[in-house]
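Missing here is one protein chain; the remaining ones are kept as they sit in the complex.
Read from first to last, the chains carry the letters A, B, C and D; within each, the first residue is number 1.
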Amino acid sequence: MIKVAVILTGVLLLAAYLVLLERKLLGRFQARIGPNRAGIFGLLQPVSDGIKLLTKEDVIPQGAHRRIFLFAPAVVAATALLTFAVVPMGPDLHLGGRKIPMVVTDMNVGLLYVFAMASLSVYGVVLGGWASDSKYAMLGSIRGAAQMISYELALGLSIVPVVMLAGSLSLVDIVDAQAGRPFILVQPLAFVIFFLSAMAESKRIPFDLPEAEAELGSGYHTEYSGMRFGMFFLGEYVQMQVLGALTAVFFLGGWRGPFLPAPLWLLVKIVLVVTAMIWIRATLPRFRYDQLMGLGWKFLIPAALINIVITGFVMVGI
Amino acid sequence: MQMHAAQFPFLSTILLICIFGLALVLVLPKNSNAAVKWVSAACSAATLALSVFLFAAYDRGAGGMQFVERLDWIPSMGISYLNGIDGFAAPMLLLTGIVFFTGVVSMWELDFRVKEFFALFILLVIGVYGMFMALDLFFIFVWFDVSLLPMYLLIVIWGSSAREYGAMKLTLYLLFGSAMILPGIIYLAAVSGLETFSLPALVENASFSGFEQKTAFLLFYIGFGILAGVWPFHSWSPTGHVAAPTAVSMLHAGVLMKIGAFGILRVGMFLCPEGWMYWSPMMAVLAVIGIVYGVMVGLRQTDLKFVIGYSSVSHMGIVGLGFATMTVDGINGAVFQMFAHGVMTALFFSAVGHIYDRTHTREIGELGGLSAVMPAASGYFVIAALAGIGVPCLASFWAELLVFIAAFRVYPALAMISVGVLVVNALFMLRVVRNTCFGPLNDRWAHLKDMRFAMGMPRAVLAAAIVGFGLMPFLMYDLIQTASVPLIHSLGQAVGFAGPESVETLFTELMSVWP
Amino acid sequence: MVPVNHTYALSSWTPAVFSFLAFIFAVFLMLAVLMILTGFLGEKRVNENKLRPYESGIIPTGSVPLRYPVPFFLVAVFFLIFDVEGAFIFSWAVAVEALGVKAMVQMTFFIFVLLMGLVYIWFKGGLALKEGKDKRAERR
Amino acid sequence: MTDWILFIPELYTLAAVGVFFFLCLCRARPGRDYAAAMVLSAGGLVLTVCTAGFEGLVFEGVYQVDLYSQVFKALIYSGFFLTVCLCADLSGVDKARHSEFYLLLCLSTLAMMLLASSVHLLTIYISLEISSYSLYVLVYFRRGYPKGAEPAFQYFVFGAASSAVMLFGFALVYGAFGTAHMAELMGQVPARINEPLVFTGFVLSLSGFFFKLAVFPFHFWAPEAYEAAPHQVSAYIATASKVAAIAILVRMIAMTGGQGDRMAWVLIFLSVASMTAGNLAAMAQKDIKRLLAFSSVAHAGYVMIGILCANAMGYAGAVFYGLSLMVMKFTCFMVVVKAADGGRNIKTDALAGLHQRAPVLALALLLALFGLAGLPPTIGFTAKLLVFKAAMDQGLLWLVIIAMFNVVISLYYYLGVLKAAYFIAPAAQPRAIAVSLPFRLLALAMIVFMVAGGLYPRYMMALAGAMTAGLFP
């Protein structure tokens, strides 16, 4: 129970501060300071953001499909949060003779669970956009759906070599299998594919076509306000964390590392990955739609498939 | 059933000649009408000659199945190619030969799609020949259907009035009949448990229960009876006859209806004597209804072909009545009637066809006094009409006499009715003859020429057959006797038959004094 | 196909179901609280302009139900096929070493077929997703 | 280790699929595609015939190669080959799609071959689905058909629904016996076929095959699909697809060992309903392809008679019936393809004057229609004789009589077609149909085959008997 509470709180806090981190970093990239009024270095900024969002008016547009409109944001947030149930935070703890695994649940199909959650999050986007009864939102959701399902393919296929090496779908086992060396060393191509498609999955720039402020005015969440918008927002940042955590688990050896305690290592790795993503956001322009899909279908998927075959042949020893 | 091995496959030769003729007709170039006709004529003449030969060469002393040929066909189902003729089949072959030949010749003036016509006609005849000589149930059915199928096209393409309706009705009726026969055949083959379709083998070895025989006989009776023009199923026959072209009408009324009767005889009576006995009263009643109905409806017809068509129904009723008596006389008479009626009807249709070709009408009212301009043509018409009435010294007289002798013993009341009705019919036919051939000549026909000798030849052959067998009925009678006596005998053994046992009949005595 | 005696492989996962359920519950609880709170705390001042869908500041025109562009459907269909075939790859990947060379060859063939499918849709213009310049759409 | 030699025909077909696949990627050239299809299908036909004697089990026993399957493969391949023969004038299909057309046709053939050999519920299901999917798409290949994708969709929905029902049935059967191998099921099913669960499972699992065969309640797709599909595809559905359905249906019923009385009654009901519904509906049809579709439904009923008898002769009869159906239906479609102008649908009247325009075709049509009606001396009669004999051996006289009544009904509309071909004078000056020499030979071969099958079916029947002999435990 405590474990659950700790993980949940940690994730939420981290999400809140990732926002701050991003704003700060973006500021720096753009030679400005970023938020610095609330608290020292703007440390209370997330809190004030939260309060603001909670007290904003919850507008439901006229033609909206009410029920779906209300619940769609929760889908995004929930799926992102639930993914953390299978991310191992560290080695088993032994307290008073009891073994306490440092993970909410060690599913033997953990990887499939992760993908299931990723797929489900599409529903939040699609339903939210559709229920808004707005052209921009609709377009955003269509794009989102197409993009996410395309990249999910590459995402799934890029992980297959990792599964092959670890011989298991459990995230704990995958981390254990990297005791010797992180998989990034043996599977650099898989890492690249995974990272790219994961970024597309979480709709980050340069893959943020579903929300593309410039053309679609925020895309699928155009019509959302208040905490519902906040939930989309929250979901997005939790997804960044998920992405970081998964990258860490699959390729960077998870919580493994010298000197520091295990959860801290994981945290470091997550922040590292997220920082990289922010960096990319600050650097690259947005893709055009056909370029985006072309990258996924014409490059990432074939590359992932070929990578699987090569890995397989190496493994069976030909 | 005795069987005698054959020295030379005469029966198959008949079929092969026909098939060869058919192939020849098919490969001839499209417009060689004369060649097609000559090939057909040659083919028909050859088969006629062969059938005359068979008729003569059949060993009357030995009886039984002669000229038997046998070839394993589908051993897994016990189907063999088994041919043979007995005293019933030989007259039928002769009949077929005569009608085939005369039919071909009487279509000599055809000039519309000639090649197809003769091809189909020969195909039809192949079926008829095959049916009369086959002794395997499978082949009986195959030939039966082969003879039915070309009929549709023959009528639809070359027919006259209401041909589409007539052809469709005829074909559906007849195939409905075959839809009863096929289950019957398979049923018997299946319940016998012998894994054979061979008729002699089934007659010899199979023992069917009463129920099985009754069921199967009913199926055969309806199935073949439709083709034989048995009363409630007759209605295809007049329309079909009217619609068909001359040669087809000839073959149809002359031979095809006999196939029906022959089927009842060959399959039904041979295989299911108990069923025959069980259903014979019904057969008799239906036959008499047919006789009466044919006559009564015929009375009201004004179209010559309809007149003949309905008289066919009543004549075939006589055949049915003969079968129903279950006596040697009755069967003799019925088979004789089949032959006689075949020849007579063929002549009738041939004559009417000729008249129609010239005058383009068949309405009795419009014709009249034709004997003045067309003495030969109306002569044949008169002979046919007289034969139809049953005038003594013509073939059908003996046949009807035999049937009614038998019928008076078994079903006196029914026989009385039929004879009475036939007298009425005779008067009516005479009136028809008078209205068409005699009396005042309609001016429209004054310019018509009589038929040439070559055209008259087929009619002459038919007329000769009528008169010849009328004068010498024993030629036919002796032959039929060889088959009918054993059949009735075997009937006695098979079902403990104790009906009129007159093997030595009045008629036999009559025959002995006649020449 | 060999009967499986190791029943654990067939039974559903059992470890830590409780904490998983607790986690799910916690997540939902939190979201529910947030949603309810935002309903209470937010001010309610409805006016017509506010309820109108956003269309760059002008009064919305036309109807929202747009035609789904066909390329999107195509992408959906492609996804369906390729994604599900992934299921086979995963089930093989878990046991790649145990299955050995034979399965590897089979899987190579399978992946080859998949790639051929990809090549096919690529050549046939199924991946030409440039909006408005869809070759297939023009040909129809 | 799998004995790959046994699998050679399938591998060859797979390679052919590959060839067509690459042709798809190249620029469209109908002539080349047609030539490739002819060569490949002819080669495959030769190969399947050559491998007819193979026997053995492949793929851990889920794939059985025996005489039964090999002959069926040869039949299916001949269906494919014959269909390709009709493709010289493939004007019903967009030029750019010819290679895809052949690809799907070939794929469907491959799946049906797999189906003929499948002895495991999974392989049956998979191969059935693959063959169906190709056909769903092929039905939609018609160029410029006004109804567009609707008939194809209807076909699809019926197919998918019945295969789902079948799958559920499979699941129940598997749940009852704990095995999906037909060889193992064969030992256990007869004893338990009357248990409600097993019975339900079986009846449900037959529905997928009933759909393929267009048996009564699953036949609604047939007229629409036949009408909408390109002629060649209709021909393929009417020939190869039916043969494959018969192959697997016989295998499934043989599994019950003829023990299920209730099963037999279900089949009898379906058979009678199928015959009657098909024939009555066909009478009202003007479009030839619709007519042929309904006649297919009726014929499904006749085939069922043979199958439901569950005796040696019944199975042999059903197999023989499949063969005869293939020849006769193909002949009809051959005429349709030739008579149809530019791949359009034709009404019965459009055959007017056929006897002048193409006498060989007219003769072939005549025999084929008589054969379909089951009249001697055509192959159709022999087939009917066999199934009826089988039914009689089971004591089903009344069923045979009903079937024969249906034959008469069917004759009505067959004669209608015949009348058009031989009797009705065409409205305009008839355009002679150009029948090339190879095509004429093909037609002649069909004629000879139909007549030979009617007059001297001895060896074909022996083959059918030998094929089905292995179906009994």
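What we mean here is this: contacts are C-beta pairs under 8 Å (C-beta built on N, C-alpha and C of every residue); 3 or more make two chains touch, one makes a residue touch a chain.
Everything below uses one rule, namely that contacts and distances are computed from a predicted model.
A.B. asks: Between "Phosphoribosylformylglycinamidine synthase subunit PurQ", "NADH-quinone oxidoreductase subunit K", "Amino acid/amide ABC transporter ATP-binding protein 1, HAAT family" or "Peptide/nickel transport system permease protein", which matches the UniProt record of the unshown chain?
C.D. replies: The correct option from "Phosphoribosylformylglycinamidine synthase subunit PurQ", "NADH-quinone oxidoreductase subunit K", "Amino acid/amide ABC transporter ATP-binding protein 1, HAAT family" or "Peptide/nickel transport system permease protein" is "NADH-quinone oxidoreductase subunit K", the UniProt name of the unshown chain.
A.B. asks: Can you say which of D:147, D:262, D:286 or D:431 touches the chain missing from this structure?
C.D. replies: In the complete complex, the chain left out is touched by residue D:147.
A.B. asks: Looking at D:34, D:72 or D:170, which residue reaches the missing chain?
C.D. replies: Answer from the full complex: D:170 touches the omitted chain.
A.B. asks: If you put the missing chain back, which residues of subunit C would it touch?
C.D. replies: Residues 1-5, 7, 9-11, 64-68, 70, 73, 76-77, 80-81, 83-85, 87-88, 91, 140 of subunit C touch the chain absent from view.
A.B. asks: By the contact definition given up top, give the residues of subunit D that touch the hidden chain.
C.D. replies: Its contact residues with the unshown chain are 121-122, 125-126, 129, 133, 136-137, 140, 147-154, 156-157, 160-161, 164-165, 167-168, 170-172, 174-175, 178-180, 224.
Note that in this section only the chains that are shown with their structure count from here on.
A.B. asks: Between A-C and B-D, which chain pair is linked by the larger number of C-beta contacts?
C.D. replies: Here the pair linked by more C-beta pairs in contact is A-C.
A.B. asks: So what's the Cα centroid distance for subunit A and subunit C, whole Å?
C.D. replies: 15
A.B. asks: What is the distance in Å between the mean C-alpha positions of subunit B and subunit C?
C.D. replies: 80
A.B. asks: Hey, which residues of subunit D end up touching subunit C in the complex?
C.D. replies: It comes out as residues 21, 24-25, 60.
A.B. asks: Show me the residue ranges of subunit C that touch subunit A in the complex, using the header's touch definition.
C.D. replies: The contact residues of subunit C facing subunit A are 13, 15-17, 19-20, 22-24, 26-28, 30-31, 34-35, 37-39, 41-45, 50-56, 60, 62, 64, 66, 68-69, 71-72, 75-76, 78-79, 82-83, 86, 89-90, 93-97, 100-101, 104, 107-108, 111, 114-115, 118, 122, 127-131.
A.B. asks: Hey, which residues of subunit B end up touching subunit D in the complex?
C.D. replies: Where subunit B meets subunit D, its residues are 73-77, 116, 138, 141-142, 145-146, 148-149, 152-153, 156-157, 164, 168, 171-172, 175-176, 178-180, 182-183, 186-187, 189-191, 215.
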